[in-house]
Structures are given as structure tokens and as C-alpha cells.
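As C-alpha cells, the structure follows; a few thoughts come after it.
Not every chain is included here, but those present sit where they belong.
Labels run A, B and C following the written order; every chain starts at residue 1.
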Amino acid sequence: MTAGTPKLRVEGATKAFGGNVALAPTTLALRPGEFVSLVGPSGCGKSTLFNVVSGLLRPDLGSVLLDGEDITGTSGNVGYMLQKDLLVPWRTVVDNITLGAALTRGVTRDDRAQAVDFAERYGLGGFVDHYPHALSGGMRQRVALMRTLATNHDVLLLDEPFGALDAQTRLEMQQWLLQVWADTERTVLFVTHDVDESIFLSDRVLVMSPRPGRIAAELAVELPRPRTLNLMTTPGFNDIKREILALLHARDAA
Amino acid sequence: MNAGTIIRGVLTPVISIALVFLVWDLIIRGFGVQTFVAPSPGETLDALRDNWSTLWPLALETIRETVYGFIVGAVLGFVLAVAMAQTRIVQGLVYPVLIVSQAVPIIAIAAPLVILLGFGIAPKIVIVAWIVFFPVAVNVLDGLANVDRELLNLARAMGGSRSRVFLHIRLPATVTPLYTGLKIGATYAVTGAVIGELVASTGSSLAGFQREANSSLDTPAVWAAMLLMTIIGIGWFLLVVGVEYVTTPWKHRATHRRLRFRATNDPRS
Amino acid sequence: GGSDDGSSSSAAAPTDGATTAPAEPVDITLSYDWPTVDFEATPIVVAQQQGLFEKHGVNVELIFPPDAASSAKVLATGKSDLALLTTTDVAFSIDKQLPLISIGNYTMRNNWGLFTKPGVPVALDTLKGKTISTYGDSWTKAMLPFVYQAAGITSADVKEVVVDWDLPLLLNGKIDVATNTTNFMIAGVEDETGKDPEYLLAAENGAPDVPVWVYAGNTTWLQENPDAARGFMAAIGEATAWACENPEDAATMFGDAYPDSGYTFSYNRIGWTDTCRYMQDDNGQYFTQTDEQWTTLGEALKGIGELDAVAEPAAYYSNEYLPAG
């Protein structure tokens, strides 16, 4: 792997269900450690793209490359997280975090130690032996993200991870995610419907067009890091937001 | 468990059963029902005490039949549900048979079973299993069908093999519906054993005792046997409830005790 | 012979013992000794068909109890006026103070015994180690010890199984020996296989020769309707005598009355014919009960612990309602 190889590369990936094209040929590349958001109308194929990258779906055409290696149609190569936390109710926090290990090779003492370490570090220290039902929505999403981190994949696919949280918790989680991301140096592809969120988190925002989905525009977010909530009402932020909203709501704009 | 839970969980059923006995007593006295037609609770309990040394070994035998039949039925129902969950076709073919099996009047098949299987415990096991497997199969199948699709996808995306996903996701998801099925099965299991005993048994049995008592017009003893059968059924039901409580801590506890692990790994220690 | 007590009828209206037909026949409900009908009901059917009940001023409806042990309860609760019962039923009923009393023997002798498949002999010295079926009833429980004693064995030397219906199991070899009465077992086996079962009559092998079935009445009803009871017995007496003399015709009559009974003509004929063999005593007498039969039965039941005390014979029976002559 040379220095210039993208961490993740999707090369002309296409997917149709029946005669219904969910994803038109799509190409994108993420640099190592980059944080990229995808926004686009409902049903434009964002989750389909994620399913292709994660190996759950095999694309009709095109390929997925991780560190330059073809991983098309194989699963277990990237971390994946969804809007629903999908915690397993009968496993404690630490057992949920180590679920990836249980599903692939069996949980070791080290996996447990790492899971406890994650929990301690990111605000769940007192809850490692709790069952999910005893946690709040925000805490559950934290556990879900730690589970994704614990698989130790360099690339994380986060599909509207905060979509179900209330606005306040959501803002807290965004800041927390940035902290985790900075610590662990992962490469993140992030889907959201919240334009503020996409700008606040990302290095780049990709805007997808309605069906059949493809990447219609790409906006670099050259705002300083670390970012705080104040950023959201700065003119620079606002300019990007206006641009994205215009792209998304071309038809609605008066 | 706080005080309120104890009251609701233990005291109310006790009061409730006491009320049943009271109403039973009032009916017997109020309508002047003669003892040989239907005894009062007091007479029944007296008969239970008087015949205890005879009844207890018979009850043990009935319990043995129930336990074996229950286990066979539960395993069969579970395996069947897992098999049915594999493909829509198998499910479509087996499901109607399940329903038909329960529509067959069980007393009608008991006699041929004895001719085929003899007087031992075998026909009783078959009858109990016949009754128990159905709620287990139906509930477990339901549980398997209702595992969150997205969770299964996620598990696959994590690189989980079919067998590991089954072991860690699908299988544990059947625990709650399995217990629901087992509780229903437990309630009816004793009835199954009694039907088997009625048709044929080696030597004496609880149902046989009941028939003998009936033939000597000792109605309190008949009802004592019936009470004992009911108690066995309820006991079996409560046992399943208890096992469920102990084996599914995530339903009623906030945390799992993992003392050994915490002691060696807690960075704060 | 028989009871000369007579007190039980002293309160009733005096009669001269001969029954005469009043204008309005008295309705009588008779509870059978078994949940379904069989050839033992032949005298009742014959009396109904030949108008004998009407002739004696009664009108009889036959009903069936929920199980074999409930006929006495049906009688005692007044849901029937008369009943066909086993003598053990009567013994236990008196012990439990049920208001009923035996008013006439159905059979006069004990036709209970041990049965094996056609061609497989049964004898006292071959019982050891055999599988013997019972119905879990008190009669069998009372009689078996006599047979075991005669054979010099105990119940531990055989394998007793309790069954619901012995015939298929016997023919199918699932049991070696069935306990039953001759009329039912001979009819069943002969009807099914065309051959007679081998059997060993208990009364000839240590067991007392006491009647198996009796007619019984609710005591309150009897006190109020002594004439009807006598009328009933008189009609049954005539019907029984005729049916035992004409078993073929009686069986046909039974089959006509209960076409859906599920039994064949030959089963009914064989069964009824065999029943008749036990319906008269050595003097050719029907019905008449003795102190001795009840004392013997009571002692036998006491011997196996089924009864705590044997009552006075008069508590069990009354010959008061027997037809004159």
C-alpha cells in the first residue's frame, strides 16, 4: 500500500432491485482518517451503498476496495452501525461491545479488557455490567458505537446513528463522536438527514440525488477543528448549509 | 424485589387460591351438595392427608411421566420450530400438521397408543409430549421469525458465520417465547399423563387410585387425587416460571453479576 | 329364605302383595350399571317391548351414568328411582350412608373369573409370572386375593396392569390373563374369534359364590312407591323368565331396541345366554337375596381393607319388593 492509496474506494458500484435501480454507478474514495458524510433524500440509495460496502449486498457492477484490496461482496471488513442501536438485550454492555468477537472467533480475555477500557474511557465506566434495557437512548448508541469500534476495523460506516435521539442528546453525541474519532483515527463514512450534523462532523459532504441515487455534488468543509457548537451559527457554516439545502431542495426553493 | 412486588407476586395468588377454596366451600354448603357427589374443601384435604402415604408414591410416578414427556415434547417442539424456521416450504407443510395434531381428541388416540406401546411409561410420555410440543413449537417459531432482520444483517456484516449468528443471535432470541410455550405446556402436561394412566398402567397410578376410589364411592379421595394432580400441574408451572426468572436476568435486573471478571479486570480496583 | 325384617315397608300403604294395574302408570327412571347399553339390559328391553311394565302399572326409562361407579350416585341423588348396581356398589353405598337399598339379585351367583385366549389354558398353577389385567375396580380387588390364595401365590408373583378395556389387549397378546365376567368375556372372544376363551371361574377356585349385580332402589322413593317397585320387579321377573327361555328372540328384541349399540346379534345372544346360567339359584329361584351373601361380600371387602365394618345384612337389602309367589 502506497501512501496515496485511498483507505476505502468504491468503484462504479451499481445495484438494482428487480427493475428498480436503487444505486446508479457510484464512485467515491476516502483518505485514511477522513470523515465524510452522505446526505440525500429518503430512498436515494444511501443504505444500499452501505450494504454494498459492508458486503451484505453484492453490487451488480463495480467493486469495493479496502486499502487497495478487492473486498467486493465479502463481509466482516468494516465496522457498521445503524440508527437502531440493535443491542442484544441478553448481553451486558461489555458483552455487547465484544459481540463482534463472539460472532467471528470467540471472545478472549483481551477483548473483554479492551471493551471495559472503551467503556471507561467514553463515559460508561459504571455501566459495563448493565443490560441494555437499563440504559438511556444516548448511552445505548454509545455502546453501539463502541461495539463498532471494538471490531477494530479502520473504516466505520455509520448510517444515521443519531437519527432516533432527541435534539439535545444528539448534539452531545456529535461532539462525543468527534472526540472518539480524533482519539482512534478511524476513517468514517456517515449518513444523515440532518444537514447541520453533516457539516459539523465532516471533512467532506457528499450530496446524493434522488432515485436512482448517485453522488450529485461534493462539498469540502474547511472549518477548523476541534469544533464546538458555536460553529453552527458562523457565516462559514451557514454558507455551506445554504449550498447543501439548495442542492437538496432545488424543487422547493421559492 | 421490593415489598410491592412481593405482595403482587406472592400474596395475591395466595389470597386468590384461598378465595377459590372459600367459594367451593360455600357452594357445597349453600346448595347442600352431598359428600358423595362433591366433597367440601375440608373433606378433600382430610382425604388427601389420610391417603397421603398411598398418594405420594403415585404422585412421584405421575411426576416422572410428566417430566419425561415434558422434556421429550419440549425438545421435539424446539427442534421442529428450528427446522421449520429454515425454509418457508417446510413451515408451510408442517404447520397444518401441528394444528391437526391438536385437533385430534387426545383421549381418542390414547387407547391405540397403549396397544402399540404397552403399559409402561412410553404411552404416557407420548401423550404428554403430544400436548407439550405444540405450544413450544409455535412460540419458538414465532420467536425465530421475529428476530430483528436488521440485527441479523448487522451480525452478518460483522462477519458472523451462519452457525455463530444462530448461536449468538437467533437462539437466545427464542428464550422468551420458549418459556411462554413451556409454561403453557406445563399447565397441561399433567392432564396428559393422567389420560395415559387412565387408559392403562402397570399396577397403581394416580388415575388408577382415582378410579378405585370412585368405584368404592369414596368421592373425597377422588377429589383429593384430582387436587393432587392440579397441584402437580401448578407446581410444574411455577417451576418453569422460577427457572425462567433465574435464567433470564436481563429481564428484571439492571446488571449482571460478574464478580470474578470484575475482580481481576476492573481498572479501578 | 331371605330377610324377614319387613320393617322397611311398614310405613307404606298396605297391599296384598299382588300388583294390579292402576289407571295411571308410575314413571320410573332406571340407572344402568354401565355408561353404555349392553345385553344385560335384555330383561328391561323385553319388559318394555312386551308391555309387561304397563301391565304392572309402571313405565320405565333407562338412563346411563357418566361412569361405571356413578350409577349409585345417580340413584342416591334421586336422579333415578331404581338402578342396576354391582353388589360392591351397594356395600360401599351403605358404608357411605347413601340412601339406597338392594331390592333383588340380578344374578344369583358369581360368574367372575380369569380368562385367556382361545387355546391357551388357564389354571391356578400357571398364574405365576403372568400379566393379569384388572379394571381397577373393587370387585376385582375383593375377588383376586381368594384366587391367589387358592393358587398359593401373592400379587407380587404376577404383574397386574390396570386397563380401560381388556379384550383387544388379550387378543393382541399384550396381557396373558384378563379378569372379567363370563357373559361379557365369552361373548366378546367368541364374537371376535369364533372360539371360546379358556377360563377359570373364581367361585370354583376359592372365591365366594355371591351375586355380582342387583336391582337397587332409592329408599325415599321406595317408601313412597312400594307398589311401583313391586310392579317393576314383577314385570322384570316375567321378562327374565321369558328371555332366558327364548334367548334368540330376546337378543333380536334387544338388537331392535338398540340398533346403534355397535354389538352384533351373536354377541348379544351369546352374552345373554351365558348370563342366564347365573340368574337362578339352586332352587330355580330368581331375585331372592340372603343375609349370607351380603355378610360374605362384606367380610371379603373388609378383608382387603376396603370396608372398615360390615353392616347388618338388613342395611344392605330388602326382599320386601319381590313379586309375590
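The working rule: contacts are C-beta pairs under 8 Å (C-beta built on N, C-alpha and C of every residue); 3 or more make two chains touch, one makes a residue touch a chain.
Note that the structure is a prediction, hence the values are computed from the model and not measured.
Student: Please express the complete complex as a composition formula over the shown chain labels.
Tutor: Taking the whole complex into account, we get A x2, B x2, C x1.
Throughout what follows, only the chains that are shown with their structure count from here on.
Student: Can you compute the centre-to-centre distance for chain A and chain C, using the mean CA position of each chain? Integer Å is fine.
Tutor: 88
Student: Within their complex, state which residues of chain B touch chain C.
Tutor: 34-37, 111, 114-115, 118-119, 198-205, 208, 211-212, 214-219
Student: Report the residues of chain A in contact with chain B in the complex, numbered from low to high.
Tutor: Answer in residue numbers: 51, 54-56, 75-78, 80, 82, 84, 86, 88-92, 94, 99-100, 102-104, 109, 112-113, 116-117, 120, 125, 129-134, 151.
Student: What residues of chain C sit close enough to touch chain B in their complex?
Tutor: 67-70, 72-73, 76-77, 88-89, 92-93, 95-96, 98, 135-138, 141, 159-165, 168-169, 172, 174, 306
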